[in-house]
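Inspection log for the structure reproduced underneath, given as C-alpha cells.
Note that one protein chain of the assembly has been removed; the remaining protein chains are unaltered in position.
Now for subunit A:
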C-alpha cells in the first residue's frame, strides 16, 4: 500500500481546507453556472490555477507541499480526492491548463509549450479540449472534423465538437481533427479565440454545471501550421496514440474526483446521523478504493504506459460513487435530498464521471484479458 510522504500529507491537508472553500460556492454555481464573476473573484480558484500550472510558468512560487501536485500522479490523486470532497463542480470550474495543457505537454514542441503557457499565464483563461462529436465520442478514430489545406501551408478547420467543457468561455485550447483518412492522421491543434469561423454555445446539463459544457462549431477556421501539435514527433506518436500518456494522468484525476465526491456524500450522511455505525461498510469500501487509486497512481508514476490499473481504478471509482449516492438514499429519511440540496446536487454531479474520459464500457473492453492471457498474482 502506498505510504504518503510528509509533503503529500501536507498537500492532503491543504487540499481538504481548500475543498471546504470550494463548497461555499457550490450551490450558487449550480444555480447559475454562467455567473463567472464569483469564480473570477475567488482567491481559492486563483490559487488552484497557479498550483495546476507547470512550475516554470507560475505567476508566483507555491509552498513545497503544493508543488507536489504537479510532481507526480500520486500528488494529483491525493489532492483531487480532497478538493472534490469539497465540491466537484466548483473544482471543474477552475480555469486551469487541464486536458489542453496535458496535451500540449505530451505533443507540443518547446516553442508551442512556451507560447501556450505564456498566454495562459497572461490571460488566465478557461481552456477547452475538443474531441467528442455529436455522432459519437467513444470511437475517436471515426471523427469527422477536418483540417483542410489552406493552399498556403496552413489549414482550415471544419466541423463541430460537442459536450466540451468550457466550449463557450474558453479562450484557448486544443481541438482534434483529421488531416486524412487513416487513424494516424488524427491530430491536435492549438486554437485561440476569437477566430474567424469559430462559434460556440453552452449546453444545459444534468449536473457538473461548473464545467460549462457546450458545443463548438468550426467553419473554415484558419489554423497556421505552427499550431499543429506533434510535428516534431515520429508519425506513430504525433496524434491520438501520443496523447495516451496525457489521458492516463487525467483518468487518474477523474477517478480521484469521483471518489472524493463519494466521500463527501458519506460525510454528509454521517453528519445527518451522528453516532450511527451503519456507514462502516460503505466507509470501508471508500477507504479501499482510495488505496486502489493510490496504488494505480504509484504504478503510473513508475510506468506511464501502465494503463490497465488506471482504467480499473476509474471504472471502480465512477461506479462506487454512484453506489454511494444510492446508499445515502436508503440511509436517510425520505425527502432528505431535497432538504439538503448539496447532497442532491452531488447525485447529479457524480453521474458525470461515467462519461468523462472514457465510459465504463470502453474501459471494460480495455481491461478485459485478451485470449490466452491470465492475470498476475501480485
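As a convention for this text, a residue touches a chain if its C-beta (ideal position, glycine included) is under 8 Å from a C-beta of that chain, and two chains touch if they have at least 3 such contacts; residues count from 1.
Here is the rule we go by: contacts and distances are computed from a predicted model.
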Item to check | From "Ferredoxin", "Acyl-CoA dehydrogenase/oxidase C-terminal domain-containing protein", "Peptide ABC transporter permease" or "Spore coat protein JB", the hidden chain's UniProt protein name | outcome: "Acyl-CoA dehydrogenase/oxidase C-terminal domain-containing protein"
Checklist entry - Of A:12, A:162 or A:290, which residue touches the hidden chain? => result A:162
Checklist outcome for this item: By the document's definition of touch, the residue of A:66, A:143 or A:331 touching the omitted chain is A:331
Item to check | From A:57, A:241 or A:351, residue that would touch the chain that is not displayed | outcome: A:351
Item to check | Contact set of subunit A toward the excluded chain (per top definition) | outcome: 132, 135-139, 142, 162-163, 203-207, 273, 278, 322, 326-327, 329-339, 341, 344, 348, 351-352, 354-355, 359-361, 364-365
